[in-house]
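Below is one structure; the comments refer to it alone.
Excluded from the complex is one protein chain; the other protein chains are retained at their positions.
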Amino acid sequence: MEIDIEKLEKLSNLKVQNKEEIAHQLQDILEYVENLGELDTDAIESTFSTLEGGTPVREDVPVHSGVAQDVLKQAPNAQDDYFIVPNIIE
Amino acid sequence: MTLKEALNLSPEEQQSLKSELKAKIEASDLNAYIDSSDDGCGGVPIAIKDNISVKDWDVNCASNILKGYKSPYSATVIENLHRGGMSAFGRTNMDEFAMGSTTETSVFGKTLNPHDKNCVPGGSSGGSAAAVGGGLAVAALGSDTGGSIRQPAAFCGCVGMKPTYGRVSRYGLVAFSSSLDQIGPITQNVEDAAILYDAIAGHDSHDSTSANIEYKPTVIDSDRKMTVAVIENYLEEVDAPTRKAMEESIEALKSAGHTVVYKKMMGTKYDISTYYIVAPAEASANLSRFDGIRYGNRIEGDNLEELYLKTRTEGFGDEVKRRIMLGNFVLSSGYYDAYYIKAQKVRHLIKNEYEQIFNEADLILSPVTPSAAFEFGTINDPLEMYKSDMFTLSINLAGLPAISLPVGKDDRGMPIGAQFIAKHFDEQSLFDGASSLEKIINYKG
Partner (left out) sequence: MFEIVIGLEVHAQLNTKTKIFCSCPTSFNEHQNSNTCPTCLALPGALPVLNKEAVNKAMMFGHAVNATINEKSIFNRKNYFYPDNPKAYQISQFDVAIVEDGELMIDFEDGSSKRVGITRAHLEEDAGKNTHEANHSKVDLNRCGTPLLEIVSEPDMRSAEEAVLYLKKLHSIVRYLDISDANMQEGSFRCDVNISIRPEGQEEFGTRVEVKNMNSFKFINQAINYEVNRQIEAYEDGVYEQEVVQETRLFNTDTGETRSMRGKEESADYRYFPDPDLLPLIVTKADIEKAGNIPELPDEKKQRYIDELGIRAYDATVICADKAVANYFDEVLECGVSAKNAVNYLTNELNGLLNKEGLTIHESPIDAQKLGAIIKNLEDDTINGKGAKKLLEFLMGEQTEVDAAIEKLGLKQVSDDGAILAIIDEVLSNNEDKVEEYKGGKEKLFGFFVGQVMKASRGSANPAKVNELLREKLG
């Protein structure tokens, strides 16, 4: 199993310092988990949740949360109640 | 002072209790606590793991990326605590973003095991378990995704309980693996665990994965006779002291009049693989919101791309990065079916396996860990660390409730825990069985 560590860094939007070591560790883990191939799951459905039933729904009634000011006040970079980021080139 | 006793104290006495604890915390070198924040409410102080939101508290998940983040809202469990005559007191240490089994990955440094400071307290709720096990807390809340309550409780000689998935609201719990996470109590004894569990459990409309079923408070009946299934292949995978403690527990159960049956399960290697595909996958998406834009520890960049990269590179530790990348791998195009979907299918098999056993038994008894707490630096390889979770993972995958309690000690005097597992939403049987065993074993810390 060849790990493309740079592709994973890109998808994860982060970098690791010790690329080779981490790649190796990930490789080991991925090789280990291949043991699932020993199990026959052809007739089995995926279990994405251990709960039964459908997602609950709520009434369309507005509620003001009151957290906006707190969040903006402690935001690392906010001006005029906007969150500020470096220029996005579109 | 147990939780039960503390709940009967007067408000003034409860305040004194807080001051006493504060002094103990300050004097302690266990590093179980990050700080002794107070939520300003009266009631019995309960220590809170650093991934549970308390309004106006720093909530960092023991990570650099959340340094400076103060939560503007409280988790539902905190509101429930207040209603139960308790309050949040003290932030406990944990593995970064709950990813780990020793609390070593915390940005606040490691927590020490109160029974032997050279040993790990377990993780990821190591701080909560060390606090309770070390007499620095009346009781604590932790979170359990793959064993993070039960394992540290076992290592620190206290009781740790994970409710059925959906029993306790996750609203306000910083998500690690959404379909596996649950908040639960870490306490000095089984009765306290039931009290704390009762306080926090119940349907919450803020959490779409909160079970909307009838909830009845626990009434422990330690005389109730039950059928307990022992997983025999697991007994072969633990070290000698742990095996001895398990056998003694089995004998104790028999002598108390319970019926013991022996069963086999598929194999922990499949549990490990399934868990270490599903959990990192969900985590990789859950941790994507940490970018320094709206809150947290931002590292500036010349452009947007740099902002994201620098913030997340400097903000996350290696274990977290490993799991995020692992998660992105198993979800990525070309691998999704072979890894993620495969794992979710095996998860179904695991769930079925448990259902089969519960057709014939009320409870399952199993080890919590392969050995008692090991020394710092013993396990360095990530995969080896993952494998040590072998007995706790499948319970989260199946969404079942489980409780770990101390049942013996190894040759070094380190606590050994055993866990009961019950059917979905049958926490009552869990507490009945644990209480029964606790009485007979009469473990002294």
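Chains: A and B, in written order; residue numbering restarts at 1 for each.
What we mean here is this: contacts are C-beta pairs under 8 Å (C-beta built on N, C-alpha and C of every residue); 3 or more make two chains touch, one makes a residue touch a chain.
From a predicted model like this one, the values you see are computed outputs, not experimental measurements.
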{"item": "Which residue of A:Glu2, A:Glu20, A:Asp40 or A:Asp60 touches the chain not shown here", "value": "A:Asp60"}
{"item": "Of B:Ser332, B:Asn352 or B:Ser371, the residue in touch with the unshown chain", "value": "B:Ser332"}
{"item": "For subunit A, the residues touching the chain missing from this view", "value": "11, 13, 48-49, 51, 53-65, 67-68, 71-72, 79-90"}
{"item": "Subunit B, residues in touch with the chain not shown (by the definition above)", "value": "51-53, 59, 61, 66, 69, 71-73, 75, 170-175, 177-179, 205-209, 281-282, 285, 288-289, 291, 293-295, 304, 308, 328, 331-333, 336, 340"}
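Everything that follows uses one rule, which is that only the chains that are shown with their structure count from here on.
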{"item": "Chain centre separation (subunit A, subunit B; CA means) in Å", "value": "21"}
{"item": "Residue ranges of subunit A in contact with subunit B within the complex", "value": "3, 5, 7-9, 11-16, 18, 22, 25-26, 28-30, 32-39, 41, 44-51, 55-56, 58, 65, 67, 70-71, 74-77, 83, 85-89"}
{"item": "Sites on subunit B touched by subunit A in the complex", "value": "68-70, 72-73, 165-166, 179, 205, 208-209, 211-212, 266, 269-270, 272-274, 276-277, 284, 288, 291-298, 300-304, 306-309, 312-313, 316, 318, 321-322, 324-326, 328-329, 332, 339, 341-349, 351, 381-383, 386, 397-399, 424"}
